[in-house]
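Pasting in a structure now, in structure tokens, and then I'll have a few things to ask.
The complex is shown incomplete by one protein chain, all other protein chains being positioned as in the whole.
Letters A, B and C mark the chains in the order given here, with residues in each chain numbered from 1 onward.
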Amino acid sequence: MTTSFFTRTEPVAFAGEASTDPLAFRFYDKDRMVMGKRMEEHLRFSVAYWHSFTWPGGDPFGGETFLRPWMHGGDELSQAKAKAEVAFEMFRLLDVPFFAFHDVDVAPEGASLTESNSNLAVITDIFAEKMQSAKVKLLWGTANLFSNRRYMAGAATNPDPDVFAYACGQVKAAIDATHKLNGANFVCWGGREGYETLLNTDMKKELDQLGRFLSMLVDYKHKIGFSGPILIEPKPKEPTKHQYDYDTATVYGFLERYGLTKDVKLNLEQNHAILAGHSFEHEVKLAYALGIFGSLDVNRGDDLLGWDTDQFAMDAKEMALVFHEMLKHGGFSTGGLNFDAKIRRQSIEPDDLLIAHVASMDTCARGLLAAEKMLADGALTGPLAERYAGWSGEEGQAMASGGRTLEAIAARAEGLDPQPRSGRQELLEGIVNRYV
Amino acid sequence: MTTSFFTRTEPVAFAGEASTDPLAFRFYDKDRMVMGKRMEEHLRFSVAYWHSFTWPGGDPFGGETFLRPWMHGGDELSQAKAKAEVAFEMFRLLDVPFFAFHDVDVAPEGASLTESNSNLAVITDIFAEKMQSAKVKLLWGTANLFSNRRYMAGAATNPDPDVFAYACGQVKAAIDATHKLNGANFVCWGGREGYETLLNTDMKKELDQLGRFLSMLVDYKHKIGFSGPILIEPKPKEPTKHQYDYDTATVYGFLERYGLTKDVKLNLEQNHAILAGHSFEHEVKLAYALGIFGSLDVNRGDDLLGWDTDQFAMDAKEMALVFHEMLKHGGFSTGGLNFDAKIRRQSIEPDDLLIAHVASMDTCARGLLAAEKMLADGALTGPLAERYAGWSGEEGQAMASGGRTLEAIAARAEGLDPQPRSGRQELLEGIVNRYV
Amino acid sequence: MTTSFFTRTEPVAFAGEASTDPLAFRFYDKDRMVMGKRMEEHLRFSVAYWHSFTWPGGDPFGGETFLRPWMHGGDELSQAKAKAEVAFEMFRLLDVPFFAFHDVDVAPEGASLTESNSNLAVITDIFAEKMQSAKVKLLWGTANLFSNRRYMAGAATNPDPDVFAYACGQVKAAIDATHKLNGANFVCWGGREGYETLLNTDMKKELDQLGRFLSMLVDYKHKIGFSGPILIEPKPKEPTKHQYDYDTATVYGFLERYGLTKDVKLNLEQNHAILAGHSFEHEVKLAYALGIFGSLDVNRGDDLLGWDTDQFAMDAKEMALVFHEMLKHGGFSTGGLNFDAKIRRQSIEPDDLLIAHVASMDTCARGLLAAEKMLADGALTGPLAERYAGWSGEEGQAMASGGRTLEAIAARAEGLDPQPRSGRQELLEGIVNRYV
Partner (left out) sequence: MTTSFFTRTEPVAFAGEASTDPLAFRFYDKDRMVMGKRMEEHLRFSVAYWHSFTWPGGDPFGGETFLRPWMHGGDELSQAKAKAEVAFEMFRLLDVPFFAFHDVDVAPEGASLTESNSNLAVITDIFAEKMQSAKVKLLWGTANLFSNRRYMAGAATNPDPDVFAYACGQVKAAIDATHKLNGANFVCWGGREGYETLLNTDMKKELDQLGRFLSMLVDYKHKIGFSGPILIEPKPKEPTKHQYDYDTATVYGFLERYGLTKDVKLNLEQNHAILAGHSFEHEVKLAYALGIFGSLDVNRGDDLLGWDTDQFAMDAKEMALVFHEMLKHGGFSTGGLNFDAKIRRQSIEPDDLLIAHVASMDTCARGLLAAEKMLADGALTGPLAERYAGWSGEEGQAMASGGRTLEAIAARAEGLDPQPRSGRQELLEGIVNRYV
């Protein structure tokens, strides 16, 4: 079956900017050097198992549209194996260095935790074997603690301690599998860690439960020698009315409260950022400022809609500003650009899957090249340094470093009459437009 | 002039639920006992100087509508005195225990910081004298660090250290004045501490500047023996595109980062809450959970609009849920219910000012009484305790308190098959409706 | 099976305001007279088949939670019959006068249109028989033209004319069934009549297709002697990015364009209203002003979320303002209050279904009683008439009725200096609070 899912057999390749082939790269030239690293090493693209291979195309008002062969007929484990064939074939065709998955994406849930864990082991053994010959590596694994009805009121934050325990069982198996496959990170998206109504919710207790859960996971990670970070993925709402991992700033406060900033970092997403009222660039900058930047789920939301649309990122300017910040910090360490993006449910052709990834990879590459050039020219960094130059003076440094008291500064201020200077926003916007 | 601003001379009084007089209280019966305290001691109402006496009724598309006599003719200091007469007359007519102000609300800005501070002293001396005979006390004072053009790019977060210094001078004078008037708290609303565009903003540097500013203010507060807390008022946007004090969770992380959770608490506002995507109740619950609840700015926003409308609170159910949480914690300590609310710009009659406050005070009183009754009946607290009862068992306690490892819990989970239980949201919503 | 789905056997009854039984009415006293009609005749409650009997409790991040017996085991037609038993049992227990359904809610889709229509006939024959002895009547029927993958790009607005034809076949069968059951109205919700992206959409052509489709439906309705109106249900977004039936104003323009205002009216919904940026009251008032008010889907959205939550209406004040407008126009003619509302997916107990309806019916009844009283007192209508009184003067009437030219009025205006008068918003808000 899977041998014929994609008609194409050759990996998508770089063809230059003039190409009009939707299955060729115009900007993503994986071996091109960008600030000392190959483009592929910068972008670290990852395909997401769930959207591409597990989602049937349904939405709240309609069912399956894709009719994927591995979702019909056969027993579940056989289907999972067939799905894996297609997945690895797509990784090869897109020539991506990474993929990512939830436990339930790759293996069927069993009638018990034991059986689920056993299924997971069967499939991840197959993965391990495939990965010996394939290029693709595992960017991260994670546990789906939100789809099964037992988690309807949360996993770690469930009012029932037995559900908490079950979640522990599932997450342990998932990090074990991730470790077995040499995953670079382990992700915890707080699926239903939040509330539908405050009327039935003890928020303080639930936050403490979540803190405990993560602390145990961090302990366990060290115990098994998993060297990558645990990544939390901020999201403000959906599926719950309020998700505890609201945004970067909220998660930072949470990690500080439970002493987890050292081991836990963030996996940021554009669509989650805008649902929280922030730009993607804001979340990335803030995560760096707070020392908790980890990885990116790259996609885009619709600015006019209030839910997670998870569309493929297609705005090079937005990506350029994100990469501009990242390049200032040296780019990814363990993280990568995971396509937490789904083709529209009307994009029912197999090739739509490839085309969407290619177009979005090219968008990212274009953004990266623009960022490189802006940095080389000091296009934004120059004016920025100039704007804050006053703080490098003696008095500025003294005030910033704690060398002055309020009353001393206040006394000095009596003689001051500081004049505002232009913020030059339109000038800077015009400059960015020159690069994209 | 001011003697004739309000036609009424008698303070508004309690007249019982059957009254149809818009200038009588139907629920606010200040001496009625609620859980051991007089209603007035619970609600601690405060009138805001800025909206009621300083705002001329303008908006971005039109100018003054109110034509307040103290805004026309005469020199600025005389006007400020005339304004003070009206203000204290209104405090008396509304029979409120508190008021609140910014420095520039009460006294004109001078040509220099020295002159501004001098003007402030003149007026606050008048206040001090009036307060000897009046009932009203000062809930809090604050400095306006956002209206003057020197602050267009922020005060503590300004790229120019001289503006930072000027802000120090202004805030010192404001807390001195607050201390002189025995203010119960000192507020720092981060007016323009945020950014318009990330293209010209060094967010990390600005956050550090803000941390430094507050740390110096805390030091100074201790030095002068000001016993009340410093209160930060979260707001996500407006006037800037992004305000650093986004919401409760964000400010908590900020305070943790700079070691300020002990001395700095929150002044929460309904309208700011919903602009950040949260309910008022959420912000209050979270502030208690994190130990940083301080005071409330009571108003309401329009759920369908994206800016701060600062309307008078008129929803008793919303207030009941807020008070329900507060009463569980014993209610306000130094905080109060400050009317950071403005009458609509079409409400141009002097009596509109009184009517709006009376209607909103009554809404709050009605909410307080409903909350008292819900607590007495255990209407919400009973079901809540029952929902989380499992965590009081031996294993629940052990897991919550750190007495179990992930792998131990995971091993035990293999035998579990926890079943979900109804969240009973509609039942609880129906119960709340019984009380309001 | 169904005999034991609900444990209760007695219909829910009125027990008075003091009752604390969640399965008793506190305000809904069906025989109480309100402005000349029985309360039941005013409110015309209807239960929606889809949310209550067809939705399994899933959301985009998780599957079934309810585990309804009629969704498991047995052939589809038998399941549909079992479901009907439960449905009519619930209609009886809630003592509601109406219900409403989509074709696919009640009967399984077949392998062909012919088979689907045949299944529909089988079940609606059963309905017809049950309705002979039951109290419940059909408020409206409708066709689901959005769930099947053939409709993924719209039904009437599909780029493929064969899909348009198929939709004609389905809607004909649905209105035939509705007519057979003496339905009072026939509804067309524009499920996927909209677009995901303008890049692949010919908006003008699609609008013309939709106009044609409705025109043919109106012709057919007259041909078969169906006397009720066709109702369109405005919704701005979801499932598509943009729905053509955006809001009341949009649909009005559409109906004018295609000459349909006489036969087509609106079915308005609170949650759709707020997603479009309007209050429920606004949509109702505007529909009356434009002469196209028809019926209501009563529910509520979450003001802080950007998708359709379809929660049960629980805000008596909101309903009071809606009923206030409706009572001015004599209330419903063919329309009713259809509960297009779903219990939360955590409300998994059968009784949650009953409790939610009861609490919301009571909320509506409370609103109706408040509206009756406000009207009797002229609480809002009095001040309104006074505010516009000037237009009843000679010159006002002349200007309003076309008896003056711009230049004549302009000439007269040279001598005018009109002064603004207070809008008294806070006064009016306080008045409303006295009634709810």
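Definition applied: a residue touches a chain if its C-beta (ideal position, glycine included) is under 8 Å from a C-beta of that chain, and two chains touch if they have at least 3 such contacts.
Bear in mind the structure is a predicted one, so any value in this text is a computation, not a measurement.
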Touch assignment to the omitted chain, from C:M152, C:A313 or C:L327, lands on C:M152
Of the candidates C:L120, C:L139, C:V163 or C:A341, the residue in contact with the absent chain is C:V163
On subunit C, the omitted chain is touched by residues 112-114, 149-150, 152-153, 159-166, 168-173, 196-205, 207-209, 212, 215-217, 219-220, 223, 236-237, 242, 246-247, 249-250, 252-254, 256-257, 276-279, 281-282, 285-286, 288-290, 321, 380, 383-384, 387-388, 390-391, 393, 395-396, 399-400, 402, 404-407, 409-414, 416-421, 423-425, 428-429, 432
Had the left-out chain been drawn, it would touch subunit A at residues 20, 22, 26, 65, 274, 277-279, 303-304, 312, 314-317, 343-344, 346-349, 352, 355-356, 358-360, 362-363, 420-427, 429-431, 433-434
Residues on subunit B facing the left-out chain by the touch rule are 57, 59-65, 67, 146-149, 151-153, 191-192, 196-197, 237-239, 241, 275, 302, 304-308, 344-346, 348
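In the analysis below, only the chains that are shown with their structure count from here on.
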Whole-Å distance, C-alpha centre of subunit A to that of subunit C, is 40
Distance between the CA centroids of subunit A and subunit B (whole Å) is 36
Subunit A touches at least 2 other chains through residues 149, 152-153, 196-197, 237
